[in-house]
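To start, I am sharing the structure in question, which I have written as structure tokens.
Here the complex is missing a single protein chain, while all its other protein chains stay put.
Our next item is subunit A:
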Amino acid sequence: GRSGDGGDALRPLYMDVQATTPLDPRVLDSMLPYLTAYYGNPHSRTHAYGWESEAAMEKARRQVADLVGADSREIIFTSGATESNNMAIKGVARFYKSRKKHIITTQTEHKCVLDSCRSLETEGFRVTYLPVKKNGLIDLKELEAAFQPDTSLVSVMTVNNEIGVKQPIHDIGEICRAHKVFFHTDAAQAIGKIPVDVNDMKIDLMSISGHKIYGPKGVGAIYVRRRPRVRLEPLQSGGGQERGLRSGTVPTPLAVGLGAACEVAQQEMEYDHKRISQLAERLVTKIMSEVPDVVMNGDREHRYPGCINLSFAYVEGESLLMALKDVALSSGSACTSASLEPSYVLRAIGTDEDLAHSSIRFGIGRFTTEEEVDYTVQKCIQHVKRLREMSPLWEMVQDGIDLKSIKWTQH
């Protein structure tokens, strides 16, 4: 990663797949005709340009549906998982508002879910934000206890984007069915990586993101169950496209890309999962065997292996990212967020504040190589050791001082 002057300049290794993924070449291939010759509006009924775009769009819809075990009539294209989350939460809440005013979600959801809930609170809805255990999973008993007679929706993400933990979706689906409450899950980080079946898991609404599964940016989908029927108030008004739930011209090339990404993911899922698990195990084992005082955030077992969040005690996250300049990574540290607050997800799992400032997220994906993992590990070990040599906290701990006993100054 030298400074970008184009040309021969080396670019950093990409280890930030939770943030976004590159387009799979097969996905690009599928999109190109619709970015060039086949540019018709898929809602144009009167000519071949429209018909061929419509056919491509419907094929993509089936590909998305197949990946999740749904009927293609239950898949609505959107601009991404953020829009899908907004639709699910606000749409369902508002549709049923005459009789139902309560929503249940968790403290570790993506910002768009939390912010949609906050927004509904200003409209007079009540929201329960379930805490999570130290391992990042919700307590099913607490979920049971949270239901109220007027609960309309439960929203719990499948795989967390910061720490990779996998919620007990099967169990949550069962509980929601028993209470006759709709179950929405933000599956942006799960689709195409672990098997997700909307019937098996009793899911009623699901958010899907294109650019997390080697598809294009700017497109996603929402799954909306037809039996039993889930109604929702549309966010976007217009010509009634997408069953009236999401007006606007469906962007054929993007939809085609999303469909292709889903089909490719379905084919590659088992192979990818096995390879990524091996690489993840390699990364974690090597780092933890060489460097003491490293904590993995989130449950060791109930997780998606390709998202690894580690806290390196006594070393601040952003300084480590700066030191690892040849690798593209991200951190739960305050310095790397717009506010100076460390990650709310790490806070929710009870991470001590100083450890929250010391976290790095490693993303391993379909195209990550063993060499890239080994290079990252080697550099990480080297720079953690170096930064610890520069750390007054490490020095104090080596001298036997209990950091918790110190009265720190505030600025």
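The rule is simple: contacts are C-beta pairs under 8 Å (C-beta built on N, C-alpha and C of every residue); 3 or more make two chains touch, one makes a residue touch a chain; residues count from 1.
One rule holds for everything that comes next: contacts and distances are computed from a predicted model.
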One chain isn't displayed here; going by UniProt, is it "Iron-sulfur cluster assembly enzyme ISCU", "Tryptophan synthase", "Adaptor related protein complex 3 subunit sigma 1" or "Mini-chromosome maintenance complex-binding protein"?
"Iron-sulfur cluster assembly enzyme ISCU"
Specify the residue from the set A:Tyr14, A:Tyr34, A:Phe182 or A:Tyr314 that touches the hidden chain.
A:Tyr314
Where the complex has a chain not shown, which of A:Gly40, A:Pro342 or A:Gly365 is the residue touching it?
A:Pro342
Consider the whole complex, including the chain that is not shown, and state which of A:Arg73, A:Arg118 or A:Lys325 touches that chain.
A:Lys325
Touch with the missing chain holds, among A:Asp29, A:Glu353 or A:Glu370, for A:Glu353
Interface residues of subunit A toward the undisplayed chain are 1, 3-4, 314-316, 318-319, 322-323, 325, 333-335, 340, 342, 353-354, 357, 389-395, 403, 408-411
